Each structure stands twice: as structure tokens, then as C-alpha cells.
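Note that one protein chain of the assembly has been removed; the remaining protein chains are unaltered in position.
By written order: A, B and C. Residues from 1 in each chain.
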């Protein structure tokens, strides 16, 4: 069976499963998204691509942006980034304060909320126009222009994001936030509001499948080693507290967001993005995980 | 030996011990206080009193104000206050987030920071002019007028009080803070900046020795039962994570502050206030605890 | 109203409340106890006493024995006991391993299970015939002879006491248990199986009301200071995770057991023991707490 047929079959098989999940409700802008949206996009490093469903509809990528933020912060600080963030899976819910307190304000990894707040702080310190920088970075890696922030979403998140404020102030008390907390959170919430389609998102992440180089422009974003290591972090920590389960069932590096998107990497081959808003109990797209599991099972392409 | 001689002896014996502690340094206004300040004041419910040392020098009462805030909040809400705060000792450092997370944003007791932030929130909701209300309450219970906030201290605390912001935002995320966090913290830090002398402070707390009635004015502040219960809370939770040790060694209800003050209650007899700025590892006045231990040992007046 | 009438009234008022609790079911010997048993006994230090209900029926005193074990261990080690056990309230369920791990195998206080297991270890090291020693001590303080272990209860507890084995082995790994774990647990479970009536139990604890001296024999068990400090520990930690609530509502030092007994101390006056097997959610006698609350409210005798 060719990949197009396979992906088409998977799309139709998993679409009904979305009903088992629940759309994120904590802000109106997310709660109002139709649970019936569904899309899958694949981009190969050789330029081929295939998409099905609502693949041109931009959606809130939320935590998926943490990978882009990490790339920017990693480029800015190099290995010094590890003085401020760890590399270990968290073993706790993504917004837990407990671990942060036991470990003196050093977040376990860049993909939990606390870690991404530190990433925002680093970006704020190292780039002149941080908001524009991240947006441009998303556009550049995707080689697409139809990408934008959703300021209403950012505002809503900020108004209800007390837990993130608690994380940020706690890290400030441990001196692991340099800039004013308000500024850091503004950038954090704005970056989470980035909207991209599965088509754009899969294309944007292709540099991680291609050892650090954007295939469509040949621009080197990261060194080979940095790109591989970003994939390693995604594999161990990319799906919140379900990362071990996902590595076990699906077996490829990936990052999810509460908007219902998941982007995954098959090193040296392709990137794949799935979008289906209803979430499982861990905050990951219910149908999205099913689709990716079927994909690696049928193609046998897991990294293991 | 009469009490005056006894207290005078204790004053001279423990004064040199202050050198074993360290003055709180986290804000300039506290760090600059001379470690040599020392005072002891006793007020009997029959009006007699005795003081020695710097007993007319106002100092930052800090956490001691939590007892006054608790009294105001308790009067406002009655037993409903226990829907928002617990009564159990915390078993953790006074500003720990861990327990708060495990217990869904309900602080263990009113005398840890998180608990006192909830008290500020309650006072903000129930009194028209909350800052004035608390100040007047301190003046009224002391039957003295030379009591005031130190706005410089309040400002300094706020500028560095990130841990308290983290606690407040976390409780806000659990819906246990009703008012805007900024307003709650403004009141919290202002009340902590209250300045009183040992003479005033001991006099102010006399209503807790006298079953709820201010002896000098006969005003009933609390019911007998409420007054006794406030004493019980002070005994189990009044000295941060050293409360058990203090109950064991000293055996009377008390409340301490990082300004180096401790007020203690001998039910039906007297209140006693000690001030010596250098603190032990738990954040309690080093010489203050020694003085109170000697006092109860020599007089045999512990509640046990 | 005289005390006899008052206690009789309380007895009849609270007896029906026992139905709101549940008898401990984890071992058959406790599960089979009739929930309708109820007794109250008072002993004054001047020799007067009053009892009502099943006050001659021996019951399993369970954790109440920890006070007797503490007395024996305290006499043996003096203040060195505090190198191996803390004095702070635990802030966690009585059999929690979490705190023990965070604090390197030093139990928070002598009245949580981990603490009492260390007490057994100390008694084992310092007394030739430890089982007999504790039994004799109970008899001596009560000045009564009808007190015995229930070996069937001890055996049952041991067979199901895996949590206590976990605590003991953990402390052994931290070198805070000296003797073989099996021996320590044998003694621990045996002492918990001690059976006494409310009449005997109240009489036995009278040395704590009387500053360390058994009134009926004039034998000095503890120094004044040690006796008062034992009361302080009971007040801050005697009712598991409900200690703060009990201090607040009832206001006197007490120790409870899952057999449904509670012994409480009014310093310099009397000891009081209540027995009613059904327990509340914290493992304390439901009706027992109600009875004691009524007693201190009506008589106004709390320590505060």
C-alpha cells in the first residue's frame, strides 16, 4: 500500500475516535473550536508532501511552539542553556510546582511549562525584537508566510494563566528568571498563541528530520548534533506525562499542544503533523496519538 | 524571686546569645536593624506591666501581624473561614508550595504565608478600608496610638517577594483567592510592615490572654471559645517549622516574626513580648526563644 | 452541674453519634468489636474517679501505647532520644513514607508509626526483658494488675502490617533502626496489642496530669519538665493528622488509638479516657472526640 492510501485510511479510521476526547475548555477561544476538525500532513525531506483533511486551517499550536522556542534559545546560549534547564523527563504533570520546588527552580526539561517560561526569558534577553524573531523563525523554517499570532488567545491565556504566573514567580524567587515576570509571561503567552496549519507545521519541523537543515532553502538552523539532541528531548519529554507511553506505543520523537496538534519526526525521512482538537486525560490529542500509532505500526518506521 | 528581678536577669543572660543568630537580610530595611536591640515586655490582665531594654522602639512585627489579621478575618467570616484555610500544622517550611499543591490551594493553617495571603484576601472582601481597619485594630487592642505601617518596608518586601507572588497566583489558580492578586499582595505586604514596640505588642495581644476581652477597655474582640482557639492555633503553628520544638521546650502559645519579635500568651494571666533581631535557622528570634524558655522554666507557668 | 451529671449527660448524648464512624476493619480481632461499646472514665489526681458505660471492658489500646513506650524510651535515653526522632507535627498521614524519605529516616515525632517503631528499637536496646518491662510499666502507672497483651491481635497485625514493615526497613536503610527489623516489629506489634479498660487507662496516664508522679503510689516516673513536655507532644501530635483540629476544638493534650480509645490530660487536675470503637476519617474515635469536645466546652478547662 502506498503512503497516500495508508494515510488516507488512517485519517478515516481515527476521525471517529476523536469523540472519546474532550476539547480544551480553559479559554473561550480554544473551547469554541469544532471537535470535528481533523488533518494529517506529511513532508518528506526530498520535498514530497501529502495532506488530508483540514490541512490548510491554522490552529493554535500552543505547546508545540516550545520546540521552536527551544531552538532559538539553544542557538543563543549554546550548552549554557543547561545551566538553567534540565534534560530529564519530569515524572509529573506538566504544570507541577512540586518538582520545581524540590529542584530549586530549575525546570526538569524545556518542554514542561516552567521550562518554556525560562526559554521565553532567554529569548527576551538575547533577541532585540523577540516576538518578531520567533514569528519570523516559524515562517523561515516553514518557508511559508501565512503564520501569525492570535492576540485574543494570548490575552485569554494570560487572564486565566495563574498557574503559569505561579511557576514564573517561583523561578524568579530562585533567580532563574532574569527579566520582569510580566514581560516573560507576555512573550510566553504570545508564542503559545501562534497559529499554523498542519501543512505549515509539518513543513516547519522538517529541519529536525533533516539534521538541522531546512530542506527547501538549505539553511542550516542547528548542527547535526543539536538537531538529533532536540529529537532526543522530544522523545523523552514531548508529550507531557504521557511521554513514556508514547515512546512505547509510537516510538518516534514528537511534541504535542493542547490545541490538539502533534508534530512528529522520522529522522532522515519526514515530519508528520496531525490535528484533532479533542484531548485525552494527559492533554494530548486523542485521535492524533491513535493516528501516529497506526502510522508507525503499519510502516514499521519507529526509531527502534 | 519577684517577676521583675526574674525578667531582668533573663534579659541580661540571653542578650549575649543573640550573637548566635543572624538578622534577616532579604530586604535592606530589615538588614540595617542593629542586632543589639533587645527588649522584653510583660502585661498582666489586671493592668500591671513591666518592660526592660528597647521596649519603646517600634520594630517590624512581620508575621506576628498574622494573628491580628486572623482575628479580623475570623470575625468577618466566622467558621466559614475553615472552608478556605486548614487548622493543621504544616510540617514544611513556611513558604512551601509543595503542600499547597498537594492540597489544592487550601493552606494548612492561617499562620503560614499562604494562609496569611488568604486572610488578606478575606479582609479585602469584607472591610471597606482594609488597611485602615487593620491599623485601627492594632491601635484599639493595644489601646495605644503610636503604631504605623512602614511603607518603605512594604515596598521592599513587594519588590523581592516573588515566592509570595507564586503562592498567591497558585491559590488564585485554585480559586482560593477572590480579589486581584496584586491587591491582595499589596495588603499582605503592607500589614507585614506594621511597626510596634514590645510594650505595644504585648499589650495588644492581651485580649488573647483574657478570653477575648481587651482588659484596658473591656471591649470584647472575640468570644471565649474563639480566643482559646486562636491560642491553640498559635501553639500548634505559631513558630513556623519550629512550632513542635517550641511547644516542647517553652509550652505556651506564641507567634514569631522575621523582624525578631515573639509574642506569647499565658492564658488568664499575661502576655509577654520579646524582641531581638538575630534569627535562628527556622527564622525565629534566637535570643527570644531562649528568653521565653527561661521564663516558663523558672516560673513553671507553661500551659501543660 | 456536678461533673458526674455532666459526664453522664455527655455519655448519653454522644453514644448515638458513634454510628457516624466506622470500626477499624484491617484485622479480624478489631473488626469483630461491637460498635456499641462506650465508656468514659475520669481520674483526679486526688484519687477521686468516676466512670460510666463499659469502663471495665479491656480493649485494644493500639497507638495509645506510644505514650507509654515514649516514656520508657525517654527515661532510657534522656535527651539523646531527639537524635533519632523529631518533635514536629507530621503534616501527613500517620503511616506516610514520603516525609520519612525526605528527612532521611528520622521520624517527625514519637507518635506517628515510624516514630513508635524507633521507640520499640530503643526499648529493645535498653531493657533486658522489653515486653515484660512495658507491661509492668502499664501496671505500675495504673496501679492495677488486670492488663495484658493480646497475642492474637499482635499476630494479626504482624501478618497484615506490611506498611509498618516498609517503614521499619526504610529506617533500617537509614541506620535509624539498630536491632533486627523482625525483632523490632515483634515488639512494636505486641505493645500495640495491649488491652486496658478506660478505668485502667485513665488511671495509668494520671502521672502526666500530676507532673510525672503516680498519685496513688507517689512514684516519680518523669521529671516535671519531662511530664509537661510529653503533654506538649501529645497536644501537637497526639491525634494523627487531626491534631491541629483537636487542639483547636478540644484544647487539651491527648492520644488516640484505632481501637477507639482516646486518653486526655488536664494538667494538675485529672485524666480522662473515652472509648467508642467507630472511627472518623482520620482514624480517631468519632464519638470520643465529640465527648471530649463537650467536656472541655462545658467545663471550660482547656489549657488555653
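The rule we apply is simple: a residue touches a chain if its C-beta (ideal position, glycine included) is under 8 Å from a C-beta of that chain, and two chains touch if they have at least 3 such contacts.
The structure displayed is predicted, hence computed values, not measured ones.
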item: Listed residues A:119, A:233, A:254 or A:291, member touching the removed chain; value: A:233
item: Absent-chain contact - pick from A:4, A:34, A:136 or A:225; value: A:225
item: Omitted-chain contact residue, chosen from A:113, A:176 or A:243; value: A:243
item: Option touching the unshown chain, where C:104, C:136 or C:173 are the choices; value: C:173
item: Residues in chain C touching the chain absent from view; value: 96-98, 100-102, 162-163, 165-170, 172-173, 181
item: Interface with the undisplayed chain - residues on chain A; value: 86-92, 99, 108-109, 224-225, 227-229, 231-233, 235-237, 241-245, 247-249, 251, 253, 267, 297, 300, 302-304
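Criterion: only the chains that are shown with their structure count from here on.
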item: Arrangement of touching chains [line / ring / star / complete / other]; value: line
item: Chain A-chain B separation of Cα centroids, rounded to whole Å; value: 47
item: Length of the line joining the C-alpha centres of chain B and chain C, rounded to whole Å; value: 32
item: Whole-Å separation of chain centres (CA-atom averages), chain A against chain C; value: 55
item: Residue numbers of chain C (touch at least two other chains); value: none
